[in-house]
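Here's the structure, in structure tokens; my notes come after.
The complex is shown incomplete by one protein chain, all other protein chains being positioned as in the whole.
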Amino acid sequence: MEKERIFELLDGFKIETPSWGYSDTGTRFGKFHQAAAASTIKEKLADAGTVNRYTGCCPTVAVHVLWDFSVGVDATATAKLAEQFGVRIGSINPNLFQDQLYKFGSACSPEERARQHANRHVIDSINIGKAVGSKLLSIWMADGTNYPGQDDIGARKQRMHGALRQWHDAMPAGMTMLVEYKPFEPAFYHTDIADWGMAYLYAQAAGPNAKVLVDTGHHYQAQNIEQIVAWLLDEEMLGGFHFNDRKYADDDLTMGSIDPYAVFRIFHEIRNAAELHGRDVSQIAYMVDQSHNLKPKIEAMIQTVMMAQELYAKACLVDRKKLLDAQSRMDIVDGESCLRNAFFTDVRPWLVEWRKKHGLDGDPMAVYRASGYEAKVGREREEARAARGAQAGNSYA
Amino acid sequence: MEKERIFELLDGFKIETPSWGYSDTGTRFGKFHQAAAASTIKEKLADAGTVNRYTGCCPTVAVHVLWDFSVGVDATATAKLAEQFGVRIGSINPNLFQDQLYKFGSACSPEERARQHANRHVIDSINIGKAVGSKLLSIWMADGTNYPGQDDIGARKQRMHGALRQWHDAMPAGMTMLVEYKPFEPAFYHTDIADWGMAYLYAQAAGPNAKVLVDTGHHYQAQNIEQIVAWLLDEEMLGGFHFNDRKYADDDLTMGSIDPYAVFRIFHEIRNAAELHGRDVSQIAYMVDQSHNLKPKIEAMIQTVMMAQELYAKACLVDRKKLLDAQSRMDIVDGESCLRNAFFTDVRPWLVEWRKKHGLDGDPMAVYRASGYEAKVGREREEARAARGAQAGNSYA
Amino acid sequence: MEKERIFELLDGFKIETPSWGYSDTGTRFGKFHQAAAASTIKEKLADAGTVNRYTGCCPTVAVHVLWDFSVGVDATATAKLAEQFGVRIGSINPNLFQDQLYKFGSACSPEERARQHANRHVIDSINIGKAVGSKLLSIWMADGTNYPGQDDIGARKQRMHGALRQWHDAMPAGMTMLVEYKPFEPAFYHTDIADWGMAYLYAQAAGPNAKVLVDTGHHYQAQNIEQIVAWLLDEEMLGGFHFNDRKYADDDLTMGSIDPYAVFRIFHEIRNAAELHGRDVSQIAYMVDQSHNLKPKIEAMIQTVMMAQELYAKACLVDRKKLLDAQSRMDIVDGESCLRNAFFTDVRPWLVEWRKKHGLDGDPMAVYRASGYEAKVGREREEARAARGAQAGNSYA
Partner (left out) sequence: MEKERIFELLDGFKIETPSWGYSDTGTRFGKFHQAAAASTIKEKLADAGTVNRYTGCCPTVAVHVLWDFSVGVDATATAKLAEQFGVRIGSINPNLFQDQLYKFGSACSPEERARQHANRHVIDSINIGKAVGSKLLSIWMADGTNYPGQDDIGARKQRMHGALRQWHDAMPAGMTMLVEYKPFEPAFYHTDIADWGMAYLYAQAAGPNAKVLVDTGHHYQAQNIEQIVAWLLDEEMLGGFHFNDRKYADDDLTMGSIDPYAVFRIFHEIRNAAELHGRDVSQIAYMVDQSHNLKPKIEAMIQTVMMAQELYAKACLVDRKKLLDAQSRMDIVDGESCLRNAFFTDVRPWLVEWRKKHGLDGDPMAVYRASGYEAKVGREREEARAARGAQAGNSYA
């Protein structure tokens, strides 16, 4: 494939970074605090803008309604703030797990108050989305139970159907609802949206503007994620991704850090669907959802974005004509070689060139580090926290 | 719950045993041969009849078309043979994996000959089903690939859709197609029907008489099988079960031998759907699919059937009024106790009574062992094999 | 086995409850607060005493040095406080994960300050243990790395060896060090004590008073825990247990709530080692380590203790003479039946009798609930928290 075509594909490959990826997160055993961690939405947008400035491919920021917006504050002000930092508001993420009311679930809770609370929050989130011009409502629900007998799985399923339909219908034209699945955590016995099949059926029942969101860390061990992606593409139900990597559970490590070939294969299926099966892949939302609890947050994000671009470029390189030919001859070794040749090609020089073409530095990490940004905001934010009398809190992010 | 009601439910709980469960099977590392293992369909039916005679709840036998029927032999003769042994032919199982043609798949193979061969075999199977009056066509496909790039996942999906639709339409009125899923083995990179979600969508696309078949051993580790069962019940897409147990992969151990509480929870969801959600559960096919490569085959089957009855009876015992009350109060400990109290109740005396009521011995295993059946058929079958010049023996490499 | 013998074995079966099991814990997504949750060591000991009062088999309490002891406070005062509530201090648990210094590990950190901090804390813990007469130093280390290349696995191993040897030698005579393993979380790429083999080699190298601690939730999926227990017993390296249950990862659910047969098999191996292999099992420490983030804490603990007793009693019931006979005849069905017959025997009436014999109520849960304890301490503790101006904090427990 010619370089021009790869560059064109890279031009169209945008990655959304999450506001919560810039703030302190951790495990249930605690958080390791970073001086430069963002606390306010302004700080988060500043960081997201910084990542976009150096990488040139992260124009939007996923926001978390509970943590990033306040009652009574004009959401459009936040959108303007984003603009100042050279980014836009991307997907809107309601929070349906942190309130004490959600002890037994949100939309699936047996308790009506919890369901109503969830409902109000999602409606508020949709309104914020409208106000800031977001096209994506990203729904992750922690609903589930911890013990056999705790609740009725079938009854909960009906409650979920009802909620999703209602939210779907409350969305303005042009907004898409992404339904995320997760097999476990924080619920340990059963999760109401446990796998892609459940997310698919919920989305289908909710209405035509609901799609499935694939978080790469939300799968059983050994599950073939790229096959799920190929299926959702074939069914025109793939809404987007939350990218991260993992070794055991939902470890939220940086993308490609454990198994880069697996990520490459996901991109390969997307390119395959586009080039061989005529699928429209232009609306797929590529979003990062990681918990950089040890790596410096902005460095982790730049590293992630660069890795994503490299793996995507490798997937674009697959010689699909040769691949089709090998597959039709049932030559496994040749078919596999098409993927491997692409994967083991060193595309880093091309990305340097692509960046330079776009007026960016070829080595975003190096220039970011040289900029002194982290040290500077580290000092400022420590002071701001001290001035506010803020203390490390127990919110997840 | 009164004893009468439990007895009534047990009366309705029929378990189908598989013809192949009476013959020698093993692992890729070899088979351990048993003198009494059945080789011919007559021997298999005799064994199935024996199990039914002692347990009183196994009136049908799943047959495997490739191994149990011969071209040119009248299938109705086999049905009559079954009758002689006090059983009927149950589900019809085509074989879509053993022929050398299926190296790259059957219905999903890139090779047209393989697809046509599969097609002919399934049509033959449907005709056998018609001839013997079977109501179930049970489809397990080993289709998949071993390596990334081996074949196109999307193209294979389309081939599968086509085949299933065609087979669905070839079925006579009153026949149901069961679509089974399996995450891996014998294909190791991707399996064309890998999980319940794929089986569901294939079945839905095939037509109204296709349902999903749940083989308890065909899941990812940690997957919540009873939730899948609850979903399929709620969607009216549960066709039936292949029962067995496992520790790591598809180990095909006897049901309940590793995790009996998990099986109990599956039955609990079925009873829940019937009693609380008004679902019709009368058509669910309960079938055994195990590979008794160490246990004596008939003993293993009797043990399995007894275990199934015990766990089913325990699930019937759950006090659903109390359970609903606990769930509405969100009292996790009380809800869980409803399940535990049922599970830890010793129902064995009731089953003895139920058997006696039906003119059976209270201890099927003991009377079967006392009958000398195994030793007798062992001698006969060894001789028959010797007379046929049949040889065992399959080296791994 | 006669009832007297079972009762004798139950008399010897003591379960240690953890102080942190009475306080609010949760997941990384948050904690659901309970009014009656204990905050102070006094409240925790009061709760532990309550559990012991109703169950009669929980005479000791595991303490967590960081959360339960304060610098400058006389540890013996705490021991006396425990006595007032009818319990004693059991195992001493240092905390080697919560301090910000431990970002890259404690004993394995490349940073000397972190290693020294860990060292001082463990030495302090040993001194507290001495002061309160504890016989067990229970070491769980969260040490590990999140990314390939983050640190040198071999160098970390050497640092760990050094620390454990030093701590071993600092223990007074009669104290045992328990070395716990865990495959992942909070470290996600590698954990310095990832499995029983590593814990074994570390303990062996540390010295004769170090043993392995088996937390039932700290295993790979599909791992056979009872085999590990049998090995450690045979090698005389089993120190004790942290009991809990899980479905996917280290879910910290109440023991036996997901797979009671697995717990039974662990107890079976212990009784087997004692009765058939002449192993001394009297020093095994049975400890609970669960995170009751949804169930009321004391109810969860009582439920756990009752479940443990039932499963232990079932394991005592195994007819080992019959079992040995079946095994020598290589009769798998008979061997398995010995375990099943014990497991499916309803031992609850015997436990009622055992409790009455010891002056306890036959139904500890019912009398505890009737006592009004939870409501009472809920009110008191809410008030005390309000008076202290205490806020839900971000400590794990």
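By written order: A, B and C. Residues from 1 in each chain.
Keep this in mind: contacts are C-beta pairs under 8 Å (C-beta built on N, C-alpha and C of every residue); 3 or more make two chains touch, one makes a residue touch a chain.
In this text, all values refer to a predicted model and were calculated from it rather than measured experimentally.
Asks: Given the contact rule set out at the top, which of the displayed chains would the hidden chain touch in the full complex?
Replies: Even though it is not drawn, that chain still touches A, B, C.
Asks: With the full complex in mind, choose from A:Ala118, A:Ile258, A:Met287 or A:Ala326 the residue touching the hidden chain.
Replies: A:Ile258
Asks: Of C:Asn52, C:Ser91, C:Gln150 or C:Thr176, which one is in contact with the hidden chain?
Replies: Of the listed residues, the one touching the omitted chain is C:Gln150.
Asks: Would you mind spotting which of B:Asn146, B:Asn209, B:Ser328 or B:Asn341 touches the chain that isn't drawn?
Replies: Final answer for the missing-chain contact: B:Asn146.
Asks: Of the listed residues A:Ile15, A:Ile139, A:Leu294 or A:Ala326, which contacts the missing chain in the full complex?
Replies: In the complete complex, the chain left out is touched by residue A:Leu294.
Asks: Contacts of chain B with the missing chain: which residues?
Replies: 20, 23-30, 32-33, 64, 67, 97-98, 100, 103-104, 142, 146-148, 150, 183-186, 188-189, 221, 246-249, 251, 253-254, 257-258, 291, 293-295, 394-397
Asks: Residues on chain A that touch the omitted chain in the whole complex?
Replies: The missing chain touches chain A at positions 221-222, 224, 247-248, 257-262, 294-296, 299-300, 303, 310, 332-333, 336, 343-346, 348, 365.
Asks: Could you list which residues of chain C touch the chain missing from the display?
Replies: 103-104, 110-111, 145-155, 157-158, 183-184, 189-191, 194-198, 200-201, 220-224, 226-227, 230-231, 233-235, 261, 265, 268-269, 272-273, 276-277, 323-324, 326-328, 330, 332, 335-340
Quick note on the criterion: only the chains that are shown with their structure count from here on.
Asks: If you fit chain A onto chain B using the CA atoms, what's the rotation angle, as a multiple of 5 degrees?
Replies: 180
Asks: State, to the nearest whole Å, the distance from the C-alpha centre of chain B to the C-alpha centre of chain C.
Replies: From the centre of chain B to the centre of chain C is 40 Å.
Asks: Can you list the residues of chain B that touch 2 or more other chains?
Replies: 221-222, 224, 261, 332, 336 - these are the residues of chain B that touch more than one other chain.
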